[in-house]
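This is the structure I want to talk about, given as structure tokens.
Note that this complex is displayed minus one protein chain, with the remaining chains in position.
A, B and C are the chain letters, set down in written order, and residue numbers restart from 1 in every chain.
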Amino acid sequence: MMRIGMLTSGGDCQALNAAMRGVVKCLYNSGVGGELEIFGFNAGYKGLINSDFRMLTGDDFSGILTKGGTILGSSRVPFKTIDEPDEKGNNKVESMKHTYHKLSLDCLVILGGNGTHKTANRLREEGLNVITLPKTIDNDLWGTDMTFGFQSAVDVATHVIDCIHTTADSHGRVFIVEVMGHKAGWLTLNAGMASGADIILIPEIPYHMDCVINAIKRREARGSKFTILAVAEGAISAEDAKLSKKEYAKKLEKLPFPSVSYEVADAIAKKTGLEVRVTVPGHMQRGGSPCPYDRVFASRLGAEAGRLILKGEYGVMVGYKDREIVRVPLKDVAGKLKTVAPDATIIKEAKMLGISFGDE
Amino acid sequence: MMRIGMLTSGGDCQALNAAMRGVVKCLYNSGVGGELEIFGFNAGYKGLINSDFRMLTGDDFSGILTKGGTILGSSRVPFKTIDEPDEKGNNKVESMKHTYHKLSLDCLVILGGNGTHKTANRLREEGLNVITLPKTIDNDLWGTDMTFGFQSAVDVATHVIDCIHTTADSHGRVFIVEVMGHKAGWLTLNAGMASGADIILIPEIPYHMDCVINAIKRREARGSKFTILAVAEGAISAEDAKLSKKEYAKKLEKLPFPSVSYEVADAIAKKTGLEVRVTVPGHMQRGGSPCPYDRVFASRLGAEAGRLILKGEYGVMVGYKDREIVRVPLKDVAGKLKTVAPDATIIKEAKMLGISFGDE
Amino acid sequence: MMRIGMLTSGGDCQALNAAMRGVVKCLYNSGVGGELEIFGFNAGYKGLINSDFRMLTGDDFSGILTKGGTILGSSRVPFKTIDEPDEKGNNKVESMKHTYHKLSLDCLVILGGNGTHKTANRLREEGLNVITLPKTIDNDLWGTDMTFGFQSAVDVATHVIDCIHTTADSHGRVFIVEVMGHKAGWLTLNAGMASGADIILIPEIPYHMDCVINAIKRREARGSKFTILAVAEGAISAEDAKLSKKEYAKKLEKLPFPSVSYEVADAIAKKTGLEVRVTVPGHMQRGGSPCPYDRVFASRLGAEAGRLILKGEYGVMVGYKDREIVRVPLKDVAGKLKTVAPDATIIKEAKMLGISFGDE
Partner (left out) sequence: MMRIGMLTSGGDCQALNAAMRGVVKCLYNSGVGGELEIFGFNAGYKGLINSDFRMLTGDDFSGILTKGGTILGSSRVPFKTIDEPDEKGNNKVESMKHTYHKLSLDCLVILGGNGTHKTANRLREEGLNVITLPKTIDNDLWGTDMTFGFQSAVDVATHVIDCIHTTADSHGRVFIVEVMGHKAGWLTLNAGMASGADIILIPEIPYHMDCVINAIKRREARGSKFTILAVAEGAISAEDAKLSKKEYAKKLEKLPFPSVSYEVADAIAKKTGLEVRVTVPGHMQRGGSPCPYDRVFASRLGAEAGRLILKGEYGVMVGYKDREIVRVPLKDVAGKLKTVAPDATIIKEAKMLGISFGDE
């Protein structure tokens, strides 16, 4: 008898279902079939903490390859508050270990991003068998070239900017599309390049408002009536980048705008006299059916996770390096962020294409 | 020799190009071909006022059937300020007449929404030959069952809510999608019904926050973890609906939120304790390639406009009634709005499907 | 206690699930809830004949608004063979009546196209309570301006031709896209107009190969390097249209081509020397998520069907006339086809746009 626990944690994204289907299909096809019990924990670690789960069979994973979201639900618990007691006053880590042992699980399959991996590594340190899968639209997980959800989110954000393009052109306006990503600019960078954005602002490359204005004016001088900016949620000015984290948080709180994009819009409007509009696709970027790339990718990762379970190899994230599926020790992944290097080749290429990052 | 002026005015939308292509294809195919001169005025009435135009040929209209935006550009001038002098101190109506007569135009083909039609009718009253085509994503033009742009915008807004659906489901949250429409709820109503929104708030049916909260609670009681609201930009509470226009405008200005959707979100969060998220697709709803419905519809309208030009029938909007293309006198169209009747059949049907409009 | 039988029959299409959801949501929201029993017959009339059904609850209809296909399955039985005994030697009509009475059904909700309606009307004549919903991608049901599935199929077929457009343009070839529709040309006509097809061949307007060739040559003479034809499965030459049904069937059988499209392609290639390619999207046109238009439309029809059930009004198809939902007596619908009139306004408009139908 093999007893597998499974949970999806953190902000949801596309292809979570595809990945879980991959794990389960692999196990069933391996012949372990009838001997397999799958415990699906509800709403991420919350379900593990509270022993809140459903028993799942192969049928539950049939037809979900193309379905967005997660059939298990998700939440952002516990992550930052892992060492604070839960509502009932219990230690969360102990509660999770308790559930694991009570159900005699052979291993936990955990799908999530950065926060999730910290907790997963903690559980590994506590002696649980853990295998993780790299899920995030931000593509900022250390140890893997790619995370699933990323390409799907790029597709959504690109489609948004494509739509904005025709209306920007018709009206000769400046348009800002706020793309998800507080710490990493991968999503904004790729969606911006894919949609022909003229200016891309990402957290890794603090911008100078003067450079942004100049880029807009250069376009005007060349006869372009409109300019499109792809701005990451976490875009930051060079000035603000000098503040301490605390000072910056305080400044953000006092902003008379819902987000940095609106501050950028306001500055552009004031300095150029142009009409500026902001679009915020928001959670749309996490939703909808996964793109074909992500479906194949997540299925492959899931299958390899299944193979590791069969071999009893735990304590790893299943990642992707140089086009091959690889195992990365959890202890190496947890707590590290993969961000865009300001001098990365892709940034140089984007600049060769005439894209401004507001830094020169 | 036939000399046609053409302009697109107001907020842009999908299928403007398809409609103009229809007019021009019809004229060329009628044999008028070599004898035809087309003056495309830039940026709406602005181009007519300032004699700012390009000469266009059949080639300019080739391959634009599927292209969003407008090859002529658009602007919201003059509409509200029609009787104020322009930047040079000239009377705008006189400037437009001057351009028309100077170029010896046989007629003007004008594509636009409500504001555009007021100006078009004014030009008709001044003796110009005018034919209009009903363009707006709001579908609020009087005298026609349908406007082009509407179904395309429904498709975009529906796609946004579809995406939100998977993430709402995963996280068990309340999601508000703010749909375009300040005065008419057609777009919100149709996108909401198409995407299975649970609550739809439109300008024509003032909402009671208590009813909205109850609808959410009824869903919770039935085991639904999430609720999706499609909220029109112009949604208004029953309370606010009692204010005078002036009082309400003043109230809106003082709102600590960028739009009514955020106010609704705040109220729901406070009264239910649930997590609420707002998504604002904004101008995305006007952009992108027109949907097949709009392409066929706009092409048909354009062709009929071409036929009217050949027959010298002016002073009309080409509209759509009971599945047939019709001519509607411009004087009947201008200044009237087609809104959703609170007791319309489609509203009753939506309520039969369990959708709450916050009014009971 | 209310006992409802439900079945979907004939070739499947988009929005079948949306329509069924509409019926059930309406009934549950009417308060009939706990007193409602829904019998879902599997695979169309086959399930009714064989008493093969599942009991369904509101949950079965949750989340299916956007899902293609039918949760009940479908088949093309019995239709043409209604009066032949089934595999077990039983009379099919009697078997269906037997099931109906054995389960003490209050009514049958039947979703289908032309064949389905003939059988539904037969059941009505036999004294069963029947309400039907007009489903077909062909839009050829008499008594309703629109059928659900149609607009979704137009969207799919248009998308196919859009894709073909770019490759046709690059290579300067003639491309034929074979669109579904054996007897009615609505789908081909609308997809062709929406995608800018140059030549549209439909069953209702027999084509002359010479006219087709001339249309291609006129395009060449004007400098167009490529030509796109949207050809209905049931397109027929003027010559063949003179044959008796039997003679034509015999001729078709002997064709050295899989379908008429290939015959047209062959003739064009031989007479012009141009490269011709054929694309057959086939069943793709019936599949995928219903478009927003169909989701709203099918939901409205479903809700109205629910209302009729509550009022006990049977023997009707719920249809659509002049933008309102209407009831059409089943006896008026059965056996009649709604085809494109060769002199319909939309055909004239298409010709004004320069589209050739191969008839002049």
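We adopt the following convention: a contact is a pair of C-beta atoms (placed from the backbone, for glycine too) under 8 Å apart; a residue touches a chain by one contact, two chains touch by 3 or more.
Everything numeric here is computed off the predicted structure, so don't read it as measured data.
Across the complete structure, the visible chains that the omitted chain touches are A, C.
Contact with the omitted chain, checked across A:Asn121, A:Gln151 or A:Gln285, is made by A:Gln151.
Only one of A:Met20, A:Leu56, A:Ala303 or A:Met317 touches the absent chain when the whole complex is considered: A:Ala303. Of the candidate positions C:Ser51, C:Thr279 or C:Thr345, contact with the unshown chain belongs to C:Thr279. The residue touching the chain not shown here, chosen from A:Phe257, A:Tyr293 or A:Tyr314, is A:Tyr293.
Interface residues of chain A facing the missing partner chain: 22, 25-26, 28-30, 65-66, 145, 151, 154-155, 158, 162, 190-191, 193-196, 291-293, 295-296, 299-300, 302-304, 306-307, 322-325, 345-346, 349-354. Think of the hidden chain as still there; on chain C it touches residues 8, 11-12, 14, 16, 43, 67-70, 73-75, 156, 159-160, 162-172, 175, 225, 258, 262, 277-288.
Methods note: only the chains that are shown with their structure count from here on.
Leaving out chain B only, with every other chain where it is, the touch network divides into A | C. Rounded to a whole number, the gap between the C-alpha centres of chain B and chain C is 31 angstrom.
Mean C-alpha position of chain A lies 42 Å from that of chain C.
A straight line joining the Cα centres of chain A and chain B is 35 Å long. In chain B, the residues touching two or more other chains are 162.
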